[in-house]
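With one protein chain withheld, the remaining protein chains of the complex are depicted in position.
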Amino acid sequence: MNPSRNLVALSATALLSVALAACGSSSSTSSTSGGTTVNGAGSTFAAPVYQQWGSQVSGVTVNYQAVGSGAGITALETKTANFGASDPPLKPADETAIAKNGSPAVEIPMFLGAITASYNVPGVKTGLKLDGMTLADIFLGKVKTWSDPEIKALNPGLTLPSTPITTIHRSDSSGTTAGFTGFLAAVDPEFKTKVGSGKDVNWPGGTGAKGNAGVAGAVAQTSGSIGYVEQAYALQHGFTYASVKNKAGNFVAPSLASATAAAEGVVVPANLGFAISNPSGAQAYPITSQTFIVVNKDLCKAGASAAVAKGVVAFITYGLSGGQSVLSQADYAALPATILAKAKTASTGLVCNGATVSAA
Amino acid sequence: MTTASVPAGDRSVLERSPAARLPDRALRYGLTGLAALILALIAFFFVRLVGESQPALSRFGVFGFALHNDWNVSLDHFGALPLLVGTLVTSFLALIIGVPVAVATALFITELCPRRIRTPVTILIELLAAVPSVVYGLWGIFFLAPKLLPAEKWVAAKLSFLPYVGGGTVTVPNQFVTGLVLAIMILPIVSAISREVMATVPADQKEAALSLGATRWEMIRIAVLPYCRSGIVGGAMLGLGRAIGETIAVTILIGDSPVLGHQLFGQGYTLAAVIANEFGEASGLHRSALFAAGLVLFVLTLVVNGIARYFVLRAARGTRVAPDKAGPDADAGAAAAVGA
Partner (left out) sequence: MTPLPADVLAAFAPSAARRRRDRAARGVIAGLTVLALIPLVLLVYYLLRKGLGSWSGSFFTTDPTGATFFKNVSIGGIKSAILGTIEMVALASAIAIPIGVGVAVWLVEYGRAGAFANVVRFFVDVLTGVPSIVFGLFIYITLVITGLVGRGLAGYKGSLALALLMLPVVIRSSEVILLLVPNSLREAALALGAPRWKVISRIVIPTALPGMITGVLLAVARASGETAPLLFTVGGANKTTLGLGAQVNALPLQIYNDIISPTTAVINRAWGAALTLVVMILVLNLIARLTSRRSRVA
């Protein structure tokens, strides 16, 4: 037989065998050494934490898709994911849509993160103070240079250059944008009407970048720029970020403690869907975001197998216990004790066809 | 010589039994079914795409959607004009930069270069096509774009009187870099098609020009280029089609800003990039608008590729020479180039 025939025969066999192997071992809960496979989707802000938690929970392989809060909810609604992750709490429309799967929606708060106003101003290394109105004016384009009197008034001790300000915002839909614009809309009625708040807004001017990382990179590269970046990303880049004036009148720098303080005293509704907006705590950092994991209360009625339900609950339980202690390693803030307790109660209320799911 | 015919009785010896004819029939109908499958697939595809775009298109009207300048996700306004403009701008930029260079490489390989280095140079140009889009994006955003930033800033400052080119903010991901990388990506295909067409220029045309005293360049100008015009245009249109549909490299390099009126060195958006970026996030009307954008993209590439094939086939038909160089060869050559 001539050699090319051999080559063909060989490669054909190889292809076919791989293909057959691939088909043969497929099933919707396939697994390797990780036991059950659980699929989650949603918030990019929370992604690093969920990825890490996923690798810590034994017996479960967690696939988390950081597609954004909105997409995570959609994934849960269309049953392409077993749990969704969203920074903003569920809207009533979302709750109805998720409930269509056979069981009402449950949102469980997992942790917090500060949204920093990171800046790159020549000559100003630390200590910049800003308040809500000034930030809104900067992002509205009304304050155009760093030496503007509005900024100067808040920072009498700093020498501010007359560099023009470039604002950096998110080009993709994001919970971080929702958190930042939520704060600005709460403190500045003009911002509320002109730009509004939400995951995706039309910014008047400024440069767009993709993802928290994109904004971080753009701020690092553009002199005179200011952007809103999740604290973890800001710290990764060694950024300088501003202290922001909170409702109590104090200039607070974003830190793990001030983020947790922001959630204390916030009104938590019965379904736990709270949103931190301009908190009133004395040491609270005003631009803090929460993040939730969203599931159906009865996971199995909504389509998950018993094994998958167990896996999801195991993941959530780990997150609310051991997982809270690793948060600081990645510069995220833990929930205050009261809210954490409520979250734990909610997670124990998850059922599979009526029976409580044991996380064991 | 008289043709002897097989006596009727013996003919049955040569006939095949109905059972033996079965595999032939099965093969014929089976393969015809496969071919019909392709048609069914595309028809289904188109129908689904239109179906999913229906909500957005009925809300804004087809022209309202395509030509309205307002892509505002939070307000549920979807006018795709910025996307369309961004797509066309970057693609035409890719054409302007890429086609002359591609034609030059084709000329070099077929006319000017020494025989020995012909194959290595061809292989090197083909290698540009082997690099996946995401690697172009990676290289572009981390190497090319930052390296070009100072030069871009200088150009923008020097030419600030020009309305689109100068002035404005120069960002690292911008339309110019996107067009440049797209030019690099379409270079191999335009070059390959140009080379194919140039190789079919009849030798006697070239020799006639040379024997009349033309210099090499004059020969190219007189004998080669006019002959290849159709083919080169076809190749350029294929490159355009490729540039229009390119998604990943563009998403990484263009900065994703759906605002019309940015400068050349500012950010933009394209139809393909908006789908890649926003689809995962989208629901309801937004999602339907993205499907509509996909539909517009599909129709656009269809039109461009149709025009391209018209030109390439016209060039191929023009090269059909003497009967011994039968038709299928030329068509096959052109088809190979087109299908490459």
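Should a chain be cited, it is by its letter among A and B, assigned in written order, with residues numbered from 1 in that chain.
We adopt the following convention: a residue touches a chain if its C-beta (ideal position, glycine included) is under 8 Å from a C-beta of that chain, and two chains touch if they have at least 3 such contacts.
Note that the coordinates shown come from a computational prediction; the quantities given were computed from them, not determined experimentally.
*Asks:* For the chain left out of this view, which of A:G214, A:P254 or A:G319 touches it?
*Replies:* A:G214
*Asks:* Tell me where the left-out chain touches chain A, residue by residue.
*Replies:* Residues 4-5, 7-8, 11, 15-16, 18-19, 21-32, 34, 37, 39, 48-49, 51-52, 54-55, 61, 63-66, 78-81, 210-214, 216-217, 232-233, 236-237, 326, 329-331 of chain A touch the chain absent from view.
*Asks:* List the residues of chain B that touch the chain left out of this view.
*Replies:* 14, 16, 20-21, 23-24, 26-28, 30-32, 34-39, 41-42, 45, 48-49, 52, 100-102, 104-105, 107-109, 112-113, 121, 123-128, 130-139, 141-144, 184, 187, 191, 213-218, 220, 241, 244-248, 252, 272, 275-276, 279-280, 291, 294, 297-298, 301-302, 304-305, 309, 328-329, 331-332, 335-336, 338-340
Throughout what follows, only the chains that are shown with their structure count from here on.
*Asks:* Measuring from the mean C-alpha position of chain A to the mean C-alpha position of chain B, what distance in angstrom results?
*Replies:* The mean C-alpha positions of chain A and chain B differ by 39 Å.
*Asks:* Name, in rising order, each residue of chain B that touches chain A in their complex.
*Replies:* Residue positions touching the partner: 72-75, 146, 169, 171-172, 255-257, 267, 277-278, 280-283.
*Asks:* Given the complex with chain B, which residues does chain A contribute to the contact?
*Replies:* Against chain B, chain A makes touches at 65, 67-68, 70-71, 73-74, 166, 171-173, 196, 198-202, 207-210, 218, 221-222.
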